[in-house]
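With one protein chain removed, the remaining protein chains of the complex are shown where they sit.
The block that comes next holds chain A.
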Amino acid sequence: METVIEIKHLEKSFDQLAVLTDINLKLERGENLAILGKSGTGKSVLTKCIVRLVQADKGEILVLGNDILKMDDEQLNETRKKVGYLFQGGALYDSMTVRQNLEFQIRRTQMEKKKKELRELVEESLENVGLADAINKMPAELSGGMKKRIGLARTLILKPQIILYDEPTTGLDPVTSGEISELILQVQEKYNTSSIIITHDMKCAKMTANQLKIMKDGKFYAEGTFSQLSESDDQEVKAYFS
């Protein structure tokens, strides 16, 4: 098996606030890792460290074999192209239509693509998330769930090798949540991607993840498969499964 992300002794604090104290993890190709944890424990900060949106203080973050903390801008950009990131709030560009949002994502990496190919790629990505008819809408006209699905389409359009999902199903109705979990699973199977999925949604974790980790006080408190953790005697762990 090939390790695509390896994190060793990662630390990050903001001023006085120590958010991540000692994070260690390994993600293999084709594997989905779900990270659980209370609100404010630093799950989003962790994923942002992986793409260097947040500069880690200490430790090593190997993405596809190279330490992200030691890269120059060029290498960083190359690596970022292979890593998709779904933001917690979707992070759609307000001033652009849905179509432009998706095109913006690909135009730097696939300049050579013809207009027609681009259009087809965009339409196909939107169909994948079931929102083909929203193509000419502005983000302000979309509901929260739709924004998230468009955000997902925008992340997937580049066919990244690694995808970081920050709460892909939070705030969605159970049906849509199920569909998104299904989609995450499909993407993994189809393209053999590796993902880190941050979630509070146990159904999503159960469906998608090969491996679960529970975060507490800046470290991983417990880890294992869904069935291992669900049989745990630890009160803290049990709380997630009740």
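Just so it is clear, a contact is a pair of C-beta atoms (placed from the backbone, for glycine too) under 8 Å apart; a residue touches a chain by one contact, two chains touch by 3 or more; residues count from 1.
Heads up, the rule we're going with is that contacts and distances are computed from a predicted model.
**Student:** UniProt name of the unshown chain, from "Quinol oxidase subunit 1", "Putative phosphonates utilization ATP-binding protein PhnK", "3-isopropylmalate dehydratase large subunit" or "ABC transporter permease"?
**Tutor:** From the choices "Quinol oxidase subunit 1", "Putative phosphonates utilization ATP-binding protein PhnK", "3-isopropylmalate dehydratase large subunit" or "ABC transporter permease", the unshown chain carries the UniProt name "ABC transporter permease".
**Student:** Among A:K12, A:R80 or A:K148, single out the residue that touches the unshown chain.
**Tutor:** A:R80
**Student:** Which one, A:D15, A:D72, A:D94 or A:D233, makes contact with the chain that was left out?
**Tutor:** Looking across A:D15, A:D72, A:D94 or A:D233, the contact with the absent chain belongs to A:D94.
**Student:** Considering the whole complex, not just the chains shown, which residues of chain A touch the missing one?
**Tutor:** These residues of chain A touch the chain that is not shown: 48, 51, 53, 77, 80-81, 83, 85, 87-89, 91-95, 104-105, 108-109, 158.
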